[in-house]
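The complex is shown incomplete by one protein chain, all other protein chains being positioned as in the whole.
Showing subunit A:
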Amino acid sequence: MKTFQYERPADADTAVALLADAPTGAYLGGGTNLVDLMKLGVAAPDLLVDVSRLPFDAVEETGTGGLRIGAAVRNSTLAVHPLVRERYPVLSQALLSGASTQLRNAATVGGNLLQRTRCPYFQDVGKPCNKRRPGTGCPAREGAHRDLAVLGASEHCVATNPSDMAVALAALDAIVDVASGHGPRRVPLTDLHRLPGDAPDRDTTLRHGELITAVELPPPMPGARSAYRKARDRASYAFALASVGAVLQVREGLVHHVRVAFGALAAKPWRARTAEEALLGEPATTASFDDAVRHELAAARPLRDNGYKVPLARRMAVSMLTELAAASAGGTP
C-alpha cells in the first residue's frame, strides 16, 4: 500500500477545507471499501480525511414527519433503528441483506453510498478498466460479465453499483445533504449516482471535496407497503445478481402511488419511472405489474452472459409488488 497522510478533523468545515487542498485525497468513512481498494492498489489517496467521527451520527425525525439520517450513522445501527423498521421496512431489509455484521458495524451511510463497483476488472490493477484508468478499455464486455449491467451501460463501462441501501433509498425518494466550500446543497438520491456514458471514472455527480452529511427520507405514505428483495449466487453474503426495492400505495384496488428501484442492473440504482407511470391508476394486479415491468425492462441491453438478469429482475419485481398489493388489501403491515 502506498503511504498516505491521515487526518481526523473535529468538524465538517475543517474536513472540507483539508480535502479542498488535496486533489488526490479522500474521505474515509468506515473504510470497509476504501481500505480494501487501497490494499489492492486500486485507490491510492495521499491524504485520508477520517470523517467517521464527525457529529453526523444521529437519526432524527424531521418537522414534516420524515427521517434525517446522519452520514456517519453505521449501517448496523440504521438497520435495526425502530423508526426505520416501522416506517421504512424496505431500507431495513436492504441493509440487513447486505454485508455481514462485522462490516455493518463499521460501514457508514455516507460511505455505503460512495462505495465503488465490485467489477473484477476494476478491482484488478493488472487489467485495463476505463473506470479505474480512463481510456484503457473495458475487457468486461467480452470477458467475465455475468453479474454486470444490463441497463444504462455504455461501450466504455458495464459496471454495476453494488449498494443494497442505495436501491432502497432510491425507492424512498431520499435526498442527500452535501457540504462543501461553496456551502451546502441537496441532491436527490436518484441524481447522486451517474451512468457511465463516456466518463465512467465518475461514479457520482459530487464534485471533489464535497462531503455527504446526511440523508433525508420524506414522510412515509399513509398505508403504503414497502419491501426489498435480492437474488444472489449463494444464500447469503454475496453481492446481488438482481435486487428490487419498492413502495406501493393501493387505494380501492388501484395503484395510487408506486416507486420501484432495481439494484445490480446498472451503474446506479435504477428507478423504474416508466413502470411507475404506467401503473398509476391501474388495478393492483399481477397482470398490470407484469406489463409495466416488462415495459421498463424493454430498455435492457444484455451482454453475452447476463441476459438472465432481465427475467430474474422482472419476476422478483412482479411477485414483490403482487405481495405488497395483497398485504395492502389484507391490512397486514
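The rule we apply is simple: a contact is a pair of C-beta atoms (placed from the backbone, for glycine too) under 8 Å apart; a residue touches a chain by one contact, two chains touch by 3 or more; residues count from 1.
The rule we apply is simple: contacts and distances are computed from a predicted model.
Considering only "DNA-directed DNA polymerase", "DNA repair protein RecO", "Molybdopterin-dependent oxidoreductase" or "Beta sliding clamp", the record for the omitted chain gives "Molybdopterin-dependent oxidoreductase", by its UniProt protein name.
Checked against the full complex, the one of A:Val51, A:Ala153, A:Ala166 or A:Ala231 touching the unshown chain is A:Ala231. The omitted chain makes contact with just one of the residues A:Leu83, A:Ala106, A:Leu254 or A:Ala327: A:Ala106. Of the residues in subunit A, those that touch the hidden partner chain are 1-4, 6, 28, 31-32, 35-36, 38-39, 50, 52, 76, 96, 99-103, 105-106, 118, 120-121, 123-124, 126-127, 139, 142-144, 146, 231, 233-239, 241, 290, 305-306, 308-309, 311-312, 314-316, 318-319.
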